[in-house]
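Of the protein chains in this complex, one is absent; all others appear in place.
For reference, chains read A and B in written order, and residue numbers begin at 1 within each chain.
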Amino acid sequence: MAGVAVSTTINGDNVEFLCQPDETLLDVLRDRLGLTGAKEGCGTGDCGACSIILDDRLVCSCLVLGAEAEGRHLETIEGMAHGDRLHPLQQKFLEHAALQCGVCTPGFLMAAKDLLAKNPDPTEEEIRFGLAGNLCRCTGYDKIVRAVQDAASVMKQA
Amino acid sequence: MRYIRPLSIEDAAGLLADSAGTAAILAGGSDLLVRMKGGFIEPDLIVDIKAIDGLGEIRETAEGFSIGAAVPCAVLGENTALQKAWPGVVEAAKLIGSKQVQGRCTIVGNLCNASPAADSVPALVAAGAKAVVVGPRTRRTIAVEAVPTGPGKTSLAKGEIIEAILLDKRLPRSGDAYLRFIPRTEMDIAVVSAGVNLTLDEQGRVKSARLALGAVAPTVVLVEEAAEVLIGSKLDEATLERLAKVCSGACRPIDDKRGTIEFRRKVAGVLARRAATTAYARAGGK
Partner (left out) sequence: MNFDPRYSGRNFTSVGTRPIRPDGVDKVTGRARYGADFNMAGQLVGRVLRSPHAHATIRKIDTSKAEKLAGVKAVITAADLPDLTDGDAAMYDILDNCMARKKALYDGHAVAAVAAVDARTAKQALKLIEVDYEVLPHVTDVDEAMKHSAPLINDAIFTEGLEEKPVKPSNVTKRTQYGHGDIHEGFGQADFVVERSFKTEQTHQGYIEPHACVANVSSDGTADLWVCTQGHFVYRQHCAQLLGMEASKLRVTSSEIGGGFGGKTHVWAEPVALALSRKAGRPVKLVMTRDEVFRASGPTSATSIDVRIGARKDGTITAAEATLRYSCGPYAGMWAEIGAMTAFACYKLENVKTVGYEVLVNRPKTAAYRAPSAPMAAFAVESAVDELAKEIGMDPVEFRIRNAAQEGTRSSYGPVYGPIGIGPTLEAAKNHPHMKAPLGKNQGRGMACGFWFNFGGQTCTDLNIGMDGSVSLAVGTVDVGGSRASLSLVAAEELGIPYEQIKTVVADTSSLGYNDMTDGSRGTFSSSMATISAARNAIKILRERAAQMWDIPVDDVVWEEGHAIAKGATHGNLSPLSLKEIAAASGKTGGPIAGHSELVADGAGVSFATHICDIEVDPETGSTRVLRYTVVQDAGKAVHPTYVEGQYQGGAAQGIGWALNEEYIYGKDGRLQNPGFLDYRIPVCSDLPMIDTQILEIPNPNHPYGVRGVGETSIVPPLAAIANAVSNAAGVRMTHIPMSPPRILAAIEAERGG
């Protein structure tokens, strides 16, 4: 099987990689590029742990081929903080203890970032439905929803 | 295995027609990659159609709307004109998967995956939508319900691709709606679903109607009898009761991990009634 040469942008950096044609973007990120923040919880788009933002769309990177990244812009959890300054969502997740085991957290943060970008002032219901593609088994979602609400109000003031 | 991203629909059709092994079309990938992950399909060729000009667009034409095969369902929801004209189709498309899947999945993919439980299909069938089918040297337009022939099977020949879905202009005094039943509030496959499209006369009586049920038979069922029950009525309680009964009767469901025969029959009637009520209100009926 011949490899596919891909040139793409990840968190603002130009990145080039070679991947197999059937290799998922998630596998490329994790195994070829060392970006292990996106997790594989299911590999079938049902848990959201591998969420990234692809050209301003939230996607499950397990449902994207690596080859499809050609010429596109990717945002992953590794690019969410600016240097040592956390994104308000990251800060609020910490303050509200919106994580226990934390394995779903990168996916939730990407989904929440996408949600607030499109709807800066969501209701509780909009947050709950907006994050329904991300499974968390530890928290019962309560503190996650509160963290997103709090981050939204902080970001509006900023 | 090869991954190719052709620039024209003819090239794509040609690649598919000429492929010796298993070929797969990739638009959103939300079904294809799941099947690849599970080992249910190992394509020798993947044809990514997203670089083809026009396939990623929704066009408003003199006849209505043309929705390209590579348009993610999320984009349908963001198109105000489409949302206003065909709220039932849009709400069905927007129910597929999660936000993450919404950014990728397409209604053509949903149709060609040929699942009896596909969310967008009953709504499209009720809406009388058509599919533009392109082969290496052919081009034809067929009714959406003619595409799936059974679970996982379509009527498309080797080398044929659906280029777009066509929806008519919204007629005055008409409206559509789609409802599905799932155990959770999100992320599930429909256990039963119902799409309804109604047009009223000036007195508010149903003039024409189409009602389709999902997940109750090997393919989506267009319930002709339901239309007969609805036509001429103002959706009074007795009509709705009859509608529910007719729809329950039209089901040929199975027992499976998602629901029982009895449950599907009963709830098909309930959803048909509720969807018809919404469509009627959207058509301006009171």
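What to note about this one:
Methods note: a residue touches a chain if its C-beta (ideal position, glycine included) is under 8 Å from a C-beta of that chain, and two chains touch if they have at least 3 such contacts.
Please read all numbers here as calculations on a predicted model, not as lab measurements.
Checked against the full complex, the one of A:66, A:106 or A:122 touching the unshown chain is A:106. When the whole complex is considered, the residue among A:18, A:97, A:117 or A:154 that touches the unshown chain is A:97.
By the touch definition given at the top, chain A reaches the unshown chain through residues 1, 20, 27, 30, 35-44, 46-47, 49, 76-78, 80-81, 86, 90, 93-97, 99-106, 109, 124-125, 127-129, 131-146. Listed here are the chain B residues that touch the chain not shown: 38-39, 181, 183-189, 191, 256-260, 262-263, 266-267, 270.
Going forward, only the chains that are shown with their structure count from here on.
Centre-to-centre separation between chain A and chain B, using Cα means, comes to 29 Å.
Interface residues of chain B, counted against chain A in their complex, comprise 1-3, 5, 26, 28-30, 33-34, 36-38, 43, 46, 48, 50, 72, 74, 97-101, 103-104, 185-187.
Against chain B, the residues of chain A that register as touching in their complex are 1-2, 4, 20-22, 24, 43-46, 48, 51, 54, 57-60, 62-65, 67-68, 70, 111, 114-115, 129-134.
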